[in-house]
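Some chains omitted; the rest stay in position.
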């Protein structure tokens, strides 16, 4: 008898019960302010993950040895951010309740808020490590408070001062940078320097890790809504992400803002796939003892 | 002294006071269910209109002889359809109040609702002639009622039975077709046959004309969110649109659903430009007596 | 507990046991002579099928009422056509053995040979109805006999004279047209005229139906390896395909030669999806009595 | 000993001495008013001609039986239209002097002027049959008289009234259409009706045939500088071009305005290739007696 056509991220074939990490896609982009299209990232990433190897020479680990379940994509209502965030929160909560780590693939960056809402209910002392080109600290964007340009500000509404660590930031309004400097978040502009210290300082505390892929230089990651030249290299991102995923008490994470239509070479999708692979390998043990 | 860089649709250089028709863009696409990006249509159309002539051999008229003002684009809040519709309604109302005909360039099809709300306040006996590949008659789409897939249903909520005339429809759910057939709208599937009769039957009654460009076959109009093969030809559309614009008591109109990123040949934008030119020429007198 | 990410063609969610028709993909393109890339068609078709409705106003039928199982894609060895054909034959044989109709999505046209080999074993009196821009009747291509340019000739090796009915053909070598005329196949050039008569004449006989989508005009189907202007329209193809699928004793079929990378508008994929939907609806009863 | 890499249009491998027709490319586009890039048409056409067959089922003729020499491309100075036209005139004159028919592949439409200048020196009673979307009858364009938008007007400067026959025209300024109507040229708008009569009426007189491929509908020919929806079909163009090439005393011809970068599907290049093949076949005897 022929079998169903199950589509997972490469090497993520564990049964749900035995999985340590659970992938899901959040294909939502209704609040994108410049160029929409991140909704197509999760299936593109799954599809092109088959151009990858499961083995990483960076970490000498293999996805075959990890225990990851891919639960597919949510079906989110375009044009209604509140409802979309509720569904994301619900899925995240289920995964957390079952003692697993949720790994969300966006979608625009607003989706992070849904996951953080669920995570903070289980881990009230949650910290966020945030890699991005943009501050995402506006209080509203054209009068809308549930916007991808406000997502970290909305997380701050929940977590308060001193719990958010931003890296790679190179774009925003002057007043956002000022607001951050007033002590609301710790913002490292332009690069990822100091992330090792932050990881160390958060040892033992629950960490949610959110990677807006536009932190990368658009030379290697053109496929995103708002490309910002002057970003970090693929190697720098992988090093930092590996560090966070291995060194932190990670309780959830996401990778977002791939917009495949703007990169017809497929390189951006390949980059996203490899970042996700390295994060998964760093979270699991990848066949190592 | 150097002048400001004013960007109008070609030939639409009348002063506001003297204009008969007022163009504006409604760059909104937050509820698009498949491929977003229509927000970039209005500037693309203005830019590529300079590849057009102002003269039409189809009608032997020239935009130079028409009186059209281009009032630019609204700045609409992504992710908040209600607020976006309010702003559209407000702009439309101003134009109507000043005794001019509003001509809106979308954006996704939901924007029509804002314009219709304003029009029906001035013309309670409003009729809608609707060209589209899709029924747009769902009551909700994934739980959202303000969706591009529901826009004609929302117009029906206001207008009621017997006031909406649909042409070219070739996609929808079975129950939408059924609902239309129950007498709520008059739906002509696949082509534009009979539009002349409808125009005649509506003589003297106020008509709002909404053109979803995906009524065209995607061979000539690939740049749209949800392409539907089997559509009408450019010549058929121009003939029908000219007929409506000349023969009706037109009180408002829109052209929507161009999504430029999906047609890098620029043909779809050229098509949109020419449809708009022909409609403007048919509405004005184009230098003729 | 979260569920696996099953990816089917829209509306093809029947269980294998209850299914009448079984879809599978044959992502193979090693012998493509001009522009390769059809291997990416099956996942592209599944993905974009969600831009479709399950309901067809052409046939007033709905996929929800059909019983189709999607068994996913074969993993075929690039560079080894013999081995690839064996795997295709094997999958087809399983489906036939279970009393179901195999519906293969290519891939290049050579894949048809694998399915025909299996079908002819069960139905020795098999006939083939073949829609294509190309004759595909070469005896070899650059010395290779298992080539997409030879596939119908290879089928003829098995079936012999008078069993192959070709339509829409507008490209080939002079000697191929001559060879056909010698009575080996019945070849209708340029269009699909007479297909109704052929269907009628084959009443009761087992028919394999193979649709090379490049039979379509490249205006509406640019995404193919060897585009040939002068083809049939979408409406003509759908009408003919519906006719064959309803009127014949269909024992297997395929749709092939979509090459998504050459059509970044997605229209070609949308066309393929809709052709497949209409064929599935014509084969099933789509909720009708 | 290995041979040089000679690149000809497919099947055009005759020696110069024995050739009846001589191809050459005129890769020039400095005066293009909208979207430049036709300079890349000649090599694109040669390259993709290998996706064609040499045999045409339309005419049942084969390029193998024709005698065509491909003399490659001129190296034209961008930014200096006068000098470019001189070089084109010179190449055309050589071919004419040797008793062969020049077949030029543009480039933008201005290149026609160079060839016509040479042709009229040999054939003072020259007539021009002109297929195009655009009038090309402006006296100047932004003050430039050697512009692609003026090319037929420049030819008229040489030939005078009653010698130019235009077909398919659907774009231009009102005064251009008026000027034509005053008897300067014979202009058939929108389609190719009546071309058979013109060919017949010119029997025995020398004819130069210039095909601006944008006469085609952009659905099948998007790859051009100024796409104009509402054009003729591929089949209509091939029929008309075959008619002219067979029925006239053809002394020179060109095919121009393919701009490959605007059609990444390659269909426009395939169309250009096939139009050229059909014209070459109609001019030669293609293996027929």
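When the chains are written out, they are named A, B, C and D in that same order, and each has its own residue count from 1.
One rule holds for everything that comes next: a contact is a pair of C-beta atoms (placed from the backbone, for glycine too) under 8 Å apart; a residue touches a chain by one contact, two chains touch by 3 or more.
Bear in mind the structure is a predicted one, so any value in this text is a computation, not a measurement.
All together, the complex described by this structure holds 6 copies of its single chain type, of which 4 are visible.
The rule is short, and it goes like this: only the chains that are shown with their structure count from here on.
Both chain B and chain C are touched by A, D. Farthest from chain A in terms of Cα centroid separation is D. When the contact pairs of B-C are matched by residue number against A-B, A-C or C-D, more than half turn up again in C-D. Counting every residue number used by either copy at the chain A-chain B contact, over half are found in both chains. Annotation, chain C versus chain D: rotation angle of 120 degrees from the Cα superposition, expressed as a multiple of 5.
Averaging C-alpha coordinates per chain places the centre of chain A 55 Å away from that of chain D. Averaged C-alpha coordinates put the centre of chain B at 38 Å from the centre of chain D. Within chain C, the positions touching two or more other chains are listed as 217, 219-220, 264.
Here the touching chains pair up as A-B, A-C, B-C, B-D, C-D. Residues of chain C that touch chain B in their complex: 50-55, 57-58, 60, 62, 217, 219-220, 234-235, 238, 264-267, 270-271, 274, 287. By the touch rule above, chain C contacts chain A in their complex via residues 1-8, 16-17, 22, 24, 43, 46-47, 69-73, 91, 94-95, 98, 264.
Within the complex formed with chain B, the chain D residues making contact are 34-35, 169-174, 177, 189-190, 217-220, 222-223, 226-230, 262-264.
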